[in-house]
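Okay, here's the structure, questions in a sec.
Of the protein chains in this complex, one is absent; all others appear in place.
Which chain is which? They are A, B and C, in the order written, and residues in each are numbered from 1.
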Amino acid sequence: MSTDTYVPTREDHFSFGLWTVGWQGVDVFGTAIRPPMPAERAVRKLAGIGAYGVNFHDNDVFDFGASEAERDKRIKAFRLALEETGLVVTTATTNLFSHPMFRDGGFTANDRDVRRFALAKVMRNLDLAAELGAKIYVCWGGRDGAESGAAKDVRAALDRCKEAYDILCQYVIDQGYSLRFALEPKPNEPRGDILLPTAGHALAFITELAHPELVGLNPEVGHEEMSGLNYAHGITQALWHGKLFHIDLNGQHGPRYDQDLRFGAGNARGAFWVVDALEAGGYDGPVHFDYKPPRTEDDAGVWASAAACMRNYLILRDKVRAFRADPEVAEALRAARVTDLSLPTLADGETWRDIRGFSPDTAALGERGMAFEHLDQLALEYLYGVR
Amino acid sequence: MSTDTYVPTREDHFSFGLWTVGWQGVDVFGTAIRPPMPAERAVRKLAGIGAYGVNFHDNDVFDFGASEAERDKRIKAFRLALEETGLVVTTATTNLFSHPMFRDGGFTANDRDVRRFALAKVMRNLDLAAELGAKIYVCWGGRDGAESGAAKDVRAALDRCKEAYDILCQYVIDQGYSLRFALEPKPNEPRGDILLPTAGHALAFITELAHPELVGLNPEVGHEEMSGLNYAHGITQALWHGKLFHIDLNGQHGPRYDQDLRFGAGNARGAFWVVDALEAGGYDGPVHFDYKPPRTEDDAGVWASAAACMRNYLILRDKVRAFRADPEVAEALRAARVTDLSLPTLADGETWRDIRGFSPDTAALGERGMAFEHLDQLALEYLYGVR
Amino acid sequence: MSTDTYVPTREDHFSFGLWTVGWQGVDVFGTAIRPPMPAERAVRKLAGIGAYGVNFHDNDVFDFGASEAERDKRIKAFRLALEETGLVVTTATTNLFSHPMFRDGGFTANDRDVRRFALAKVMRNLDLAAELGAKIYVCWGGRDGAESGAAKDVRAALDRCKEAYDILCQYVIDQGYSLRFALEPKPNEPRGDILLPTAGHALAFITELAHPELVGLNPEVGHEEMSGLNYAHGITQALWHGKLFHIDLNGQHGPRYDQDLRFGAGNARGAFWVVDALEAGGYDGPVHFDYKPPRTEDDAGVWASAAACMRNYLILRDKVRAFRADPEVAEALRAARVTDLSLPTLADGETWRDIRGFSPDTAALGERGMAFEHLDQLALEYLYGVR
Partner (left out) sequence: MSTDTYVPTREDHFSFGLWTVGWQGVDVFGTAIRPPMPAERAVRKLAGIGAYGVNFHDNDVFDFGASEAERDKRIKAFRLALEETGLVVTTATTNLFSHPMFRDGGFTANDRDVRRFALAKVMRNLDLAAELGAKIYVCWGGRDGAESGAAKDVRAALDRCKEAYDILCQYVIDQGYSLRFALEPKPNEPRGDILLPTAGHALAFITELAHPELVGLNPEVGHEEMSGLNYAHGITQALWHGKLFHIDLNGQHGPRYDQDLRFGAGNARGAFWVVDALEAGGYDGPVHFDYKPPRTEDDAGVWASAAACMRNYLILRDKVRAFRADPEVAEALRAARVTDLSLPTLADGETWRDIRGFSPDTAALGERGMAFEHLDQLALEYLYGVR
């Protein structure tokens, strides 16, 4: 098999956050190890390795507190690079977590002025996002949470969070933007517990909004796996609700700090099923990577890891498609009765009355093996590349 | 402070599952260490220690496959004990996980006959539940999940799960029962990953049902903490959605096997905030304990641990009420601007236009400390009993 | 690449515990789903799929409390199957956790009579182990731990644990057996916290024994990963201490219940590095699988999963060897300065005096990338089978 198969094209719709390849490596224990990367450099380099689009926080392009002139200059340079490369702005988002004023969050900060400013900051960047053609606006409530029980009135926080999205949806409607919002859940870090900690909590929250049709999810592999949850299951439930608006692919090793490894590194088997879930669920949004080139890497390592994200997706997509096309797999799915689960439990026209007294041979049913191990081994051998 | 303060009364609405005090101690590594406990014994003993109600699986009262005569006899003995003691059946549920036929789940088993039988089994026990006066019917999909990616078509599983609840809601409506359903999420164990793994996922799922008004949640402390989630936050979100129909209190030490420790053991600080969340949220259902007397205990230890669950709740309730009534706490809440979070971000009559250009002194806002540590220390000192 | 490459031979030294393929599927939530499997059947079936050896608990062969006649009969049948098949008894161990008397552990049970009986039970099975030719005797202190702080005097427990191993080593010496002991650490389950919770704790403990040379480790993939630890790192440290006497291979998904998945399932990338660590470290003991065929499987699934354990090891061994032989990998290792780590920090003849004032260009050192991402991607592509 030629490895040339795994060369990304724009049709693959791969996108990266500017903050990913631009991460300077600051963490709790150490200083920056790479210089700042201007947005235009990130765009040109990403175009060079085959990406289709980018996603940006306002302060990835210009600094918090930049003058209008500086802001314009930075946006102009960003836009020029986009035009030159043909890279698409698929998505945008707001930095509501780096400045000290956001120490207690943005939309649900206890300080009302912080909440008001957070909304203003989002609105201003929505204008830029719309202007640059973004279709999805991601919201990660980076510091909307608490370390201790009394510090946050969670019910009031949910009220304020709903208020924020209702205001922002109205803004988008009033401005005639074709943007939809995608909430990004995270359980903890940098706060002890974050509001809307999983894909499930965010999906439930959306149903209470004034414009639920404008709001969906942007689940991240690592964030769900930090809770020990199965990401493929999570995005499948989001798809089932019609709410998978965007995805953040990366890698993680279970409950620990947010690792943001490149896609494929981390839970390799999970990554196979993630691609399978996206293919099966008909997801057609950007295939977005939200990872961090490890702090060990220099600039060359940054681009090696970014390219590997895309390559690994393509490798896994090939494997998943071959797995699903294999007649032996089809037979194993039948043997495991996986296909039977698509049959409604009640036959057409039946009601509860037809099964109220259902009395099968329970002992016989109890003896039936599910043949899942054989099926799973077939999948694993596709991951290994030995089938 | 007299410890006599912490004596449970029926007004406290404490309830236990029959399977809790009746657990024989079978685990993956060992055999039963306590004899079977007939339902009537559990009822009488629970009444003796001050409980108000009980919750039962069908097969807590009679064995799977019991003859009609045996079933009637066992129910009669159970009912007699209820009548003698005045204990209330607050809740009932179905065992869809112990028999080998349920090895792949109940409502979402790949085998259609298993799904049909599971529904029949639930309907039959709904009749008994209604007859015995239960108001809540708990559903824990014990084995509805998978260890491997291809073994379960998660989208189809969600369809089948919805189908099951739609059928059961119709059954309850058609029979005129005043029962409502409470889903109990769990992330894993005994399956590798379980469907509807957290309170959030179940809340979202409910919104897709034909009769969402009949279905709410029964979150368990341990199940949410197995995912590293904050249980008090989870039940507060459930209350915010109007969906906290029931609770399962117990103890757990974070992500590991399902420990089912007595309430108060495990995450002691978390337990304080759980009681606070229930008090603040106006929860008025049964205060239900779903724990397991550790396998080290004999019969005396069973009742010591059951009594301690109630006692610990009362101790914590006292602490929580004193904390909330303390003027110094009120002052600390104000200093932390917790109370400000109840103020809408937009003033009455304002729209986004009023804040679109909001431009506060961000440096000044960035310097404001939140005073959360002082507030949290006050709470901790109530837990310690030194205030 | 022909998949026929991955056929186990006796030279591969694959072994299984009788309790693995013989697991009946009892868990906290459900009953047995497979019939008991006599030792002789397990032996014959394992021989048929290419295993080399077996490992047994006393009560895998005969029941606790079996009469002498019954015991002899069961051992005879076991031995006959061994002889017929040529399967080797590589290892033996003792069941000190299933009977109710072991509810608080064996060697460190608070009850002194339990401790005395536990030692007697081990001694009797050591005789059988020696007679059947086992070279390693595994000790897993299944219930040696506690759920609560005061229940166990940990210092006294360590004293008793040391006493137990000192007695057992003396027994082995006095009997002239060529057996060595291998401790199996586990952090929790079925106890809240287990003594000697990780490979590290057990390694340290061994240094305090009267005969440390007779005692080493049997680390299990899942047990270490339940603590979020890197198993390959753990066994490499054990090898560094000269203490990797045995291994238990299986699969796990991070901190949660003990999953005992087949080897390869679970943390697939981790499995690659486990095989690499064993190859690099010169481990030459049995390649032992301690997994549980999932409860979903019937007898066919049992053998499918057992065969897959061996097959996955062979697949991974091939990949690891190819990775280590690849000149591009060698170059990447050099670029990452991995090879430089084998150079002593002090040159031959140097002392601290030679580096006390060492003053390199720290800025230049700070700019050097490590090129780990490229190196890791090469490894991942071997896992994927695309190189």
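Heads up, the rule we're going with is that a residue touches a chain if its C-beta (ideal position, glycine included) is under 8 Å from a C-beta of that chain, and two chains touch if they have at least 3 such contacts.
Only a predicted model underlies this, so the values are computations on that prediction, with no experimental measurement involved.
> Consider the whole complex, including the chain that is not shown, and state which of C:T5, C:Q24, C:S67 or C:Q170 touches that chain.
Reading the full complex, the residue touching the unseen chain is C:Q170.
> Just one of B:R74, B:R143, B:K186 or B:R256 touches the chain that is missing; which is it?
Counting the whole complex, the residue in contact with the absent chain is B:R256.
> Extract the touching residues of chain C with respect to the undisplayed chain.
Here the touching residues of chain C are 64-65, 99-101, 103-104, 107-117, 119-120, 123-124, 146-160, 163-164, 167-168, 170-171, 174, 187-188, 193, 195-205, 207-208, 226-230, 232-234, 236-237, 239-241, 255, 269, 272-273, 276-277, 280-281, 323, 329, 332-333, 336-346, 351-352, 355-360, 362, 365-368, 370, 372-373, 375-376, 378-379.
> Determine and list the chain A residues touching the chain excluded from the picture.
Interface with the chain not displayed, on the chain A side: 25-33, 97-100, 102-104, 142-143, 147-148, 151, 187-190, 192, 226, 253-259, 261, 265, 294-296.
> Mind listing the chain B residues that contact the chain we can't see here?
Against the missing chain, chain B presents residues 1, 3, 6, 33, 228, 253-256, 262, 264-269, 293-294, 296-301, 304-305, 308, 311-312, 315-316, 319, 366-374, 376-377, 380-381, 383-387.
Note that in this section only the chains that are shown with their structure count from here on.
> So, what's the distance in Å between the C-alpha centres of chain B and chain A?
Between these chains, centre-to-centre, one finds 30 Å.
> What's the distance between the Cα centroids of chain B and chain C, rounded to whole Å?
Chain B and chain C have C-alpha centres separated by 37 Å.
> Which residues does chain C have that touch at least 2 chains other than itself?
Within chain C, the residues that touch at least two other chains are 33, 253-256, 265, 294, 296.
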